[in-house]
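Here the complex is missing a single protein chain, while all its other protein chains stay put.
Take a look at chain A:
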Amino acid sequence: MDEIFRIHSTLGTFWWILLGVFFVIYIVLDGADLGAGVFSLLLNNENDRAAVMSSMAGTWDANETWLVVAGGVIFGAFPLVYGATFNYLMIPLMFALWGIISRAVAFEFHVHAKSSRKFWGFMFGFGSLIAALFAGIALGATLLGFPMATGNAQGIQVANDPFVNTVPHFSGNALSFLSAFSVWTGIGALIAGGLAGTLYLCARFEQNDPIYLKAHKAATLFSFLALAAVVITLIWSYAIMPDAAKWTGNSWFGWLILLIAILISAYKMMTNHAAHRDFSALLWCGAIVVFMWGGMWATNFPYIIPQTWTISAGANPANDLAILTLFMTGFVPVMITYNIYQIWVFRKRITHLAGYESH
């Protein structure tokens, strides 16, 4: 029996790490797309906006789908967490999804539109903004945890209901997600997205192109804003999150190294950016995301949702988790490979003239 629990907890931890990886890939890839969308709101020319859209025409769908993969992995590996957390995040996820819908259809409609071209251009940018903002809010809300109870979720009481007093469900209200911290993480997500998006556009456009020049300036501004946002978030998290006490605990040395790694990456990103080594700057920006997300994941351990669900309590029962591992692990490198290939095919720099072409 002990053996089973150990396997279960090992597999649970394995999927928890994999989930972290999927989230990082999603944030690095789609964060840039969403940020570029937010930046496109600052462009006055509709054709420039179209050029921003066509810069990601071949890859936005796959980038966004990493979110779906993360969602699918939560459902598959941590169904108890999935059912409770998504219920808690109803309102922010609803807005984020509306943003994603607007943005997704704007991609397909904008190229065919004539009189409604401005409208779909706006929906692309505004949808990106709403999606990033509410995804950030959802993240902050998740970090704060939520109340749970084991009664029927609708409060309906019937004798011998086999589904009560077993699995805890979310028991707060629709606005439980709302707090100063979650609103701040929403704003933080916008700033981080803006940075990633403008760095991405720098890497995608010819260096003498007007869009490149604008994006380059904006990226410099965003990098300072992002640095400030990171400092504020770290201090705030340390003040309110019980798990953050680890940072100054016994293994403070490890956390210090992580902090230094983040600062070095930030410095490298900014110098590469200033020297117009755009792709390197984008990669260093990705490194910051990896370090920060990894740090957050490690801070939360053994919780998957801080102070709410531990990895082992939220994981699928052992034999089901084993099946998931057996069948799906092999697909992960395959999935990453064809995504790299697709991104590589669309790697060439373009110009603002791309906005005049229909696909």
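Convention: a contact is a pair of C-beta atoms (placed from the backbone, for glycine too) under 8 Å apart; a residue touches a chain by one contact, two chains touch by 3 or more; residues count from 1.
The rule is short, and it goes like this: contacts and distances are computed from a predicted model.
Chain not shown in the complex: UniProt lists it as "Cytochrome ubiquinol oxidase subunit I", one of "Penicillin-binding protein 2", "Spermidine/putrescine transport system permease protein", "Multisubunit potassium/proton antiporter, PhaD subunit" or "Cytochrome ubiquinol oxidase subunit I". Considering A:Ala104, A:Leu178 or A:Leu283, the position touching the chain not shown turns out to be A:Ala104 (whole complex). The chain not shown here is touched by just one of A:Thr85, A:Ser128 or A:Ser237, and that residue is A:Thr85.
Screening A:Leu11, A:Val52 or A:Leu67 for touch with the missing chain picks out A:Leu67. Listed for chain A, the residues touching the missing chain in the whole complex are 51, 57-59, 61-62, 64-69, 71-73, 75-77, 79-80, 82-87, 89-91, 93-94, 97-98, 100-102, 104-105, 107-109, 112-113, 152-154, 156, 161-167, 169-174, 206, 316-317, 319-320, 323-324, 327-328, 331-332, 335, 338-339, 341-342, 344-357, 359.
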